[in-house]
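I'd like to ask some things about the structure below.
The complex appears here without one of its protein chains, the remainder shown in place.
Labels run A and B following the written order; every chain starts at residue 1.
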Amino acid sequence: MANTDAIVGWKTITFGCHVMEPGSSAKFRTGDWRSQRPVIDNEKCIKCGMCWIYCPDMAIIQAEDGFFEVDLEYCKGCGICAHECPKDAITIIPEEG
Amino acid sequence: MAKRIGIEVSIALAEAVKLANVDVIAAYPITPQTHIVEHLSEVVADGEVDAEFVPVESEHGAMSCCCGSSAAGARTFTSTSSQGLLLMSEILFIPGPMRLPIVMAVVDRALSAPISIWNDHQDIMSQRDVGWIQTFAENGQEAFDLTLHAFRVAEDRRVSLPMMVNIDGFTLSHVVEAVELLSQEEVDQYLPPFKPRYRLDPRKPITMGPVGIPEVYSEAKVAHNEALKASKKVILQGWKEFADLFGRQYNPVETYRSEDAEVLLVTMGSISETAMTAIDTMREKGQKAGLVRIRLWRPFPGPEFRKAAGKAKVLAVVDRCLPPGSTCGPVGAELRSLFYKVPGSPKIFNFVAGLGGRDVTVEWFEEMVEKATAFAKRRPKELYEVIGVREK
Partner (left out) sequence: MISEFEKFKRFKAKNLPRKEMLAPGHRACQGCGEVLALRMAMKALGENVIVCMATGCMEIITTPYPQTAWKVPWIHIAFENPASVASGIESALKVLRRKGRVPKKHIDILAIGGDGSTSDIGIGWISGALERGHDFTYICLDNEAYMNTGVQRSSCTPYGAMTTTSPPGEKSFGQVTWKKNVPGIAVAHNIPYVATASPAYFLDLMNKVKKAALVKGPAYIHIYSPCPTGWGSAPERSIEFAKLVVETRIFPLYEVIEGRYIMSRKITKPKPVQEYLKGQRRFRHLDEEHISYIQQRVNADYEKLIRLSEMT
């Protein structure tokens, strides 16, 4: 997979090949890798945040109401959140298509 | 005011580092580099310079530490020799493309096996392609001056590349010479404080040393190479301003009695002084022999060398390094490639001499000139000859 952002010339490449923009990997959507996705049932959720702290991909986000949402842009579908949820509030379902 | 004193060359070089108001020195001891770092740890211990001396666990650690220090924005120095330079090798390739202006004194010494602590250029020639600016000093004054010049050039924001100053082990590093040491005021006039373009700083976080995916690796390597080539302008400017301030002019290549010479000896480092004596002797005998000495080895000063070679018909190129299985030594190969198919270019013969501390004498230089002249008429089978080696 060619990374089009990296198409720079030797005159335009960053000094020392440094990456100047912190956190720029967020431009890369790892959600594409997913073959299954977590679905959170807020009825069962106790807002304990285990899904959030155990997500290796920073793909669980807490909304203002305190419930958690899955950021499908980045979620790789590993299933840790569902496995660790103490209330079984998260189900993993296959991605369709 | 500058003062001219008798001083061991290693100490003079270390004094230059001190006068440069170095921030971090990371070094591991190896003969014959030791006097440089011993003196530096002394001046740090005595508070003559406010610096951190990091007594690392190996040369690999030394260069790694230097990379961190330079990336954090500190003026950084190290020194090594021989096996130590080779232990550093993996890391030596890294500060160039990452644009970390570390300065290093390489006290050139032979390589094992058999183990030898004495001088030749096998260590540095094995690290020729590490992407550093590389200069060679001929005497104590040069060792002092070129070290200051190295900080000035390496840290120049247009350059921002690592730079090494080579001095020959023992034959230069351990001799006492008359050296004019510049005063602090004079050095401060010549060498501005280090202001890196980028540094590791939580206020402006950047990532140094990312993965060079295939889409960008070639461009990164070319950018480094172009920066190294372009550094020549700043190197020359640094020498010119040095001359303007202190009266000593340095050039990428130096010539000695070369104007009408038919045969030119080509040397690097401290053997050049003996070579000059040899040239004088040959001139007295009526031979049209001269000398070209290479001071700037990387980036190689091609145009300057061609100009210096002038109309000479033969070059007798001395290498202090025997590359086993090669067609000739590294300096020989460089010059052959420089003159390849250039109309009117001189014939080039390569001599390997002075391995592992063997003296290169006036007589040997004469022998090289004689042989090169003869070879020019009748091409020898081999492109190089090891001078002064016994067969039985």
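Keep in mind that, in the parts below, contacts are C-beta pairs under 8 Å (C-beta built on N, C-alpha and C of every residue); 3 or more make two chains touch, one makes a residue touch a chain.
Fair warning: this is a prediction, and the values are worked out from it, not measured in the lab.
Q: For the full complex, which residue in B:19, B:37 or B:65 touches the chain that was left out?
A: Here the residue in touch with the unshown chain is B:65.
Q: If I consider the whole complex, including the chain that's not displayed, which of B:206, B:228 or B:292 touches that chain?
A: B:206
Q: Under the stated touch rule, tell me which residues of chain A contact the chain that is not displayed.
A: 3, 5-6, 8, 14, 17, 19, 21-30, 33, 48-49, 53-59, 62, 71, 73-74, 76-80, 82-84, 92
Q: Could I get the residues of chain B that touch the absent chain, sorted low to high?
A: Given the touch definition above, chain B has residues 23-24, 26, 50-52, 54-58, 60-62, 64-74, 76, 90-91, 94, 193, 200-202, 204-213, 216, 220 touching the missing chain.
As a working rule, only the chains that are shown with their structure count from here on.
Q: Between chain A and chain B, what distance separates the C-alpha centroids? Give it in angstrom.
A: Once rounded, the distance between the two centres reads 52 Å.
Q: For chain A, which residues count as touching chain B in their complex?
A: On the chain A side, the touching residues are 2-3, 6-11, 13, 15-20, 22.
Q: For chain B, which residues count as touching chain A in their complex?
A: 97-100, 160, 197-198, 205-210, 212-213, 215-216, 218-220, 222-223, 226
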